[in-house]
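Take this structure first; my questions come after.
All protein chains but one are shown at their positions in the complex.
Now for subunit A:
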Amino acid sequence: MSASESGQGTNPAQEPGLDPGTAEELEQERARVAGPPVGDDAVDTASRLAKALQQTMSSPWTVSAGAVLLAIVAGSVMIAFTDEEVKAASTYFFARPGDTFVALGQAIGGAYAALFRGAVVNFQADDLATAVRPFTETLTYATPLIAAGLGVALAFRAGLFNIGGQGQMLVAAAAAGWVGFGVSGVPFPLHLVLALVAGIAAGALWAGLAGLLKARTGAHEVIVTIMLNYVAFYLISYFLATPGLLQAPGSSNPKTPPTPQSAQLPALLGERFNLTWGFVLALLAVVGVWWLLNRSSAGFAFRAVGENPRAARVAGIDTGRTTVSSMLVAGGLVGLAGASQVLGAITTGFSSDIDAGIGFDAITVALLGGSNPWGVLAAGILFGAFKAGGSTMQAAEGIPSDIVLVVQSLIVLFIAAPPLVRAIFRLPDPSRRRAPKKARKTKEAAA
């Protein structure tokens, strides 16, 4: 989530000053030792304090906080300009300016309070369970975002841009759903496992097809995954409209029958909450992807091919095979998202819009998470919170939940551009501590 992490894997040139920075600190230290002993303890403490303050101000976390603040301000401006009561009060602004400000405060404060109430804690609730319910809703929304975000992030690390999340989710949902209601007589845990495996395998195969085409023929994965999205959409539409495949018996709507109890992900916190064990699966996927990328030889090959395919090939890595296997794993993760939707969140039957844009949201989640599994987890929960809060905000305050998209995307933009945030808040730049260097140069010139 931090800016330096988000630079990793996506843009190494973003933090050019890391190594020179430490080198300069060494220089500073050396200069202090070599130079004449100036100042007493008080001055030293003061400079240390200043240094600590400077470090805090230039830390990536401050920049992230600044980015969130900026995005919230931008959202407030949008609310302020479109709120009816603010408009009404501003017509007599010069007569009674107070009214405008009260209306502004009510509109903006009400919106963000509703967002918080819908996403984190409902402070108007009577009992504890109702109070914490919003956060469990956040985690429910976050589950598919985390899983699909991991899929996109993993492909990114292998140098592939997987825009095919929609198609992979649709295929996975169809496979998991079909095993769910098409297969009967299998007891609870086994049925669920079968459906999950079917969904994950279907997603993996759909993405693996894109990887295979890329590896075998050199077709660009962006085109291939987009085209496969359309193919999957029409394929699922056909299945949904055909009795005996996915269409609910006795119905003419393009909708599936509900998922039977034996194939459903059980509730994690009891029946009162919508949160299912799907979230735990997503957490396991985070750990699994972290292990795969950072502790396994396959993950090393993924990253090597992603960083520099030529060097990887010279080092003896089969780039074609790596492309296919990374897409297989990525598709499996997106497949988990699709399966968890059908088997956990929406068990009443689904139609061809089951992906609900998650395949595309996953790209933003992966980017915000810096293509790093833990970052994706945090970004997924943040975006889940926005989704959960956005609907509450729309219901309670009448503000379209689309504003959430604006705030979300502004956060990602600002976090990706630390220099801009630092310029706006006049924060010091960690890579610009050049003073000792200049001193050394003059010393050399003198010598």
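Points to keep in mind about this one:
The rule we apply is simple: contacts are C-beta pairs under 8 Å (C-beta built on N, C-alpha and C of every residue); 3 or more make two chains touch, one makes a residue touch a chain; residues count from 1.
Just so it is clear, contacts and distances are computed from a predicted model.
Chosen from "Maltose/maltodextrin import ATP-binding protein MalK", "Right handed beta helix domain-containing protein", "ABC transporter permease" or "Cytochrome c-type biogenesis protein CcmE", the protein name that UniProt gives for the omitted chain reads "ABC transporter permease". Between the chain not shown and the residues A:Ala345, A:Ile403 or A:Leu427, the one that touches is A:Ile403.
When the missing chain is restored to the complex, the residue among A:Gln54, A:Ser90 or A:Ser237 that touches it is A:Ser237. Only one residue in the set A:Pro187, A:Gly218 or A:Gly250 touches the chain that does not appear here, and it is A:Gly218.
The set of subunit A residues touching the chain not shown comprises 10-11, 13-14, 16, 78, 82, 161, 163, 213, 216-220, 222-224, 226-228, 230-231, 234-235, 237-238, 241-242, 320, 360, 363-364, 367, 400, 402-406, 408-410, 412-413, 416-417, 419-420.
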